[in-house]
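Just one protein chain is left out here, and the rest sit where they should.
Each chain gets a letter, A, B and C, in the order it is written, and its residues are counted from 1.
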Amino acid sequence: LGILQRYWGDQDTPESRWVNLLVTLLAFCSVAFFVVETYPIPPAVRLGLERADRVILGLFVLEYLLRFAAAPEKIRYLISLYSIIDLLAILPFFAGITDIRFIRIFRWFRILRLLRLVEGKTLFGTVVSSDSRILLRIFFTLFAILFVYSGLIYQVEHPVNPSAFATFLDAFYFSVVTMTTVGFGDITPSSELGRLLTVLMILTGIALIPWQVGDLIKQLVKSANSVQRVCPGCG
Amino acid sequence: LGILQRYWGDQDTPESRWVNLLVTLLAFCSVAFFVVETYPIPPAVRLGLERADRVILGLFVLEYLLRFAAAPEKIRYLISLYSIIDLLAILPFFAGITDIRFIRIFRWFRILRLLRLVEGKTLFGTVVSSDSRILLRIFFTLFAILFVYSGLIYQVEHPVNPSAFATFLDAFYFSVVTMTTVGFGDITPSSELGRLLTVLMILTGIALIPWQVGDLIKQLVKSANSVQRVCPGCG
Amino acid sequence: LGILQRYWGDQDTPESRWVNLLVTLLAFCSVAFFVVETYPIPPAVRLGLERADRVILGLFVLEYLLRFAAAPEKIRYLISLYSIIDLLAILPFFAGITDIRFIRIFRWFRILRLLRLVEGKTLFGTVVSSDSRILLRIFFTLFAILFVYSGLIYQVEHPVNPSAFATFLDAFYFSVVTMTTVGFGDITPSSELGRLLTVLMILTGIALIPWQVGDLIKQLVKSANSVQRVCPGCG
Partner (left out) sequence: LGILQRYWGDQDTPESRWVNLLVTLLAFCSVAFFVVETYPIPPAVRLGLERADRVILGLFVLEYLLRFAAAPEKIRYLISLYSIIDLLAILPFFAGITDIRFIRIFRWFRILRLLRLVEGKTLFGTVVSSDSRILLRIFFTLFAILFVYSGLIYQVEHPVNPSAFATFLDAFYFSVVTMTTVGFGDITPSSELGRLLTVLMILTGIALIPWQVGDLIKQLVKSANSVQRVCPGCG
């Protein structure tokens, strides 16, 4: 394996693990920056965050190119799920060049980069059991869906409805209240695009939440049963 | 088979397929016109759409009569499900004659004409697998229910509540929010008839949506399993 | 069997069937009167309805006493489910004497008298199949719960909140929206008692509606399967 393959290839090498961990950390940081930027902060801090975000974005673009270079089959790599997520996450880079501000909406997809971490068989260097990984995957999926929709609805509704969708927490509160079908109605979308996004959010919610919660309960019951079955022999 | 039977009979001939495709296209167009008419458009365009709609309505009446003439058993045809849907869809024609404006509400049922397309074994000339047809049927059923109720509630509530139910999208947003039991309450019916329709909508929703979504998940799981069972032999 | 037992006894005689049918009709009438009285009607009609209601109430008291006289075991009769429903339904009679207006709230329980009809093996003189009876029982249970709660919340909230709970339809709309967890929030209780009743309504709703709807679907699937199993031999 060449250096490129060892660091950015598909296979699970110690080097690729370090790269993944670093990328995950950067993704987490940039997403945290986006959330902080929705709050009223001093202009100097905001400028600093935006600069840091631009650096991270540059690193992501670089990483995408390196992964592309390391991939043995270029076409197959371009249409793989992970590659598309990576591309979505770096789309705002091209917005910076061509100045299409709408593409900035895609930056919220960056949280999905954490998926790579959750899918792997090791976490922070230690091997994780199958049960824990399933639980982790379910929790992460639910959180990621809520997070991405919160970011999208914030981006769409904040400009036209700044009092209702004031901060990221408001958007997150709206997403939880909507996707669990509680629907207080104290925060509601007012633009046509916001309403379409809400419809999409609801339909995703009623399809995904019972499914994931069901998986979660099944997994918990399975774990409980296997503990019980082991116990008679241990006492 | 006579010409009438070949084109408008019950059996699946190449000619009847073309007729069905054309009728479906016309139904789709007229429904699209209804949606467009709920938006503020120039009077000239509105007039054009209304004229086109009247032509389509005339064609539908003609088609209904031709199908009736082609049916071998007249009484049985009149009480068949498809015939009743067709009749509901052309009821506004008689409203044009007798000027009972309320019957215009039935024009939204025209979307159900697409049902004939979905039920058939072929789609756009190609044979579709059983699994895909079931998926297609579920998606179409859910969409058709939402669409018909959106049209009905728009027709009922727009005259008395024009700010809340301004466009078809508002009515569609209301239908999704209501039938999934989210219930924000930012758009609510104010007339007695609108409230009765909403009650009906909710009861249909809680009966149909879990059922159809359940079917959908069952079908997806079945497809996934059959793929898994086939795979060990293919690798 | 004596005359008393033949007409008002527990056993299923032709005479008792006629009495039951008559009582059901009267219960239905009086409930219809209550609904009509929530609408703005001329004072003369209102007075007439109230008089008719008082006559029906008298007949119900008489019937209760006759049933009590016909019962072989008096104590056991007093604590039977049907007897308690009958007693609840005639409680407003004693309110007329002692002038405790609050007891008038119990008049809405009179719809539960229709239960006797649904539980029997015959309906309007004809024997009904087991499947149809189960379906009928489920529909009636759902409707009766919605109806009784609508009546109760109307009685409690109309005096303090006459604009929101204007007519019985408003209360029925509120009950459906609440018990199906839609919860628009356009009509909400404002008194403490109304809120307690709403809490009770919600808890009954989430316990009963999935149960009854589940029974309904199970029954429908069972009927569909038995039809399918019979069909291969009939074609």
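The rule is short, and it goes like this: a residue touches a chain if its C-beta (ideal position, glycine included) is under 8 Å from a C-beta of that chain, and two chains touch if they have at least 3 such contacts.
Fair warning: this is a prediction, and the values are worked out from it, not measured in the lab.
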Shown chains that the omitted chain touches within the full complex: A, B, C
Touch residues of chain A, complete complex, unshown partner: 169-170, 172-173, 176-177, 180-186, 209, 213, 216-217
Listed in rising order, the chain C residues that touch the chain left out are 178, 181-185, 188, 192, 195-196, 198-199, 202-203, 206-207, 211
Residue list for chain B contacting the dropped chain reads 181-185
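FYI, only the chains that are shown with their structure count from here on.
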Rounded to the nearest 5 degrees, what is the angle of the rotation relating the C-alpha atoms of chain B to those of chain C? 90
Inter-chain centre distance, chain B versus chain C - centres from mean C-alpha coordinates, in Å: 37
Counting only Cα atoms for the centres, state how far chain A is from chain C in Å. 52
Using the touch rule from the top of the page, what residues of chain C touch 2 or more other chains? 181-185
